[in-house]
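The structure appears right after this line, and notes come after that.
A protein chain is absent from this complex, but the other protein chains hold their places.
Let's look at chain A:
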């Protein structure tokens, strides 16, 4: 199970946070801060795994992260997930974002958090991996966006008719 997915930048500013277990807002912020603290002090050329320790619920959990330019993508998972599988998933996630936003950069994530959430929802559901095939994910996301657009024009049609 995936317990949390966090994206924050090099300064620890959260860009996306998705907790699959309930914490109150203060705890969530604290988790983000601590995770940032742990992850940011690690060198670039060390392994991508961190034993979570006290952070989110004990020794069974690991932090698996990747650093892309200005952003850290951190997944907190338990022992039923494979480390490399999750690394792969992060890669798929980032590539999907890249396709959906066309050359994704931090600004896209800043201004379109909702879209990022929608993409993520097609990959991970309730802490379990739903889909790992990038094409499949993009197809579904696109179909939903198309539907949204048609609704907008419909609204306009409604208004002006």
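In this section, contacts are C-beta pairs under 8 Å (C-beta built on N, C-alpha and C of every residue); 3 or more make two chains touch, one makes a residue touch a chain; residues count from 1.
Assume contacts and distances are computed from a predicted model.
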Margin query: Please identify the absent chain by the protein name in its UniProt record; candidates are "Large ribosomal subunit protein mL43", "Hemoglobin subunit zeta", "AP-3 complex subunit delta" or "Glycosylphosphatidylinositol anchor attachment 1 protein".
Written below: "AP-3 complex subunit delta"
Notebook entry, point to check: Thinking of the whole complex, not just what is shown, which of A:16, A:94 or A:138 touches the missing chain?
Noted result: A:16
Next item on the list: List the residues of chain A that touch the chain left out of this view.
Entry: 1, 14, 16-18, 20, 22, 24-26, 28-29, 42-43, 46-47, 49-51, 80, 82-85, 88, 110-114, 117-118, 121, 125-133, 136, 140, 143-144, 147-148, 151-152, 155, 158-159, 161
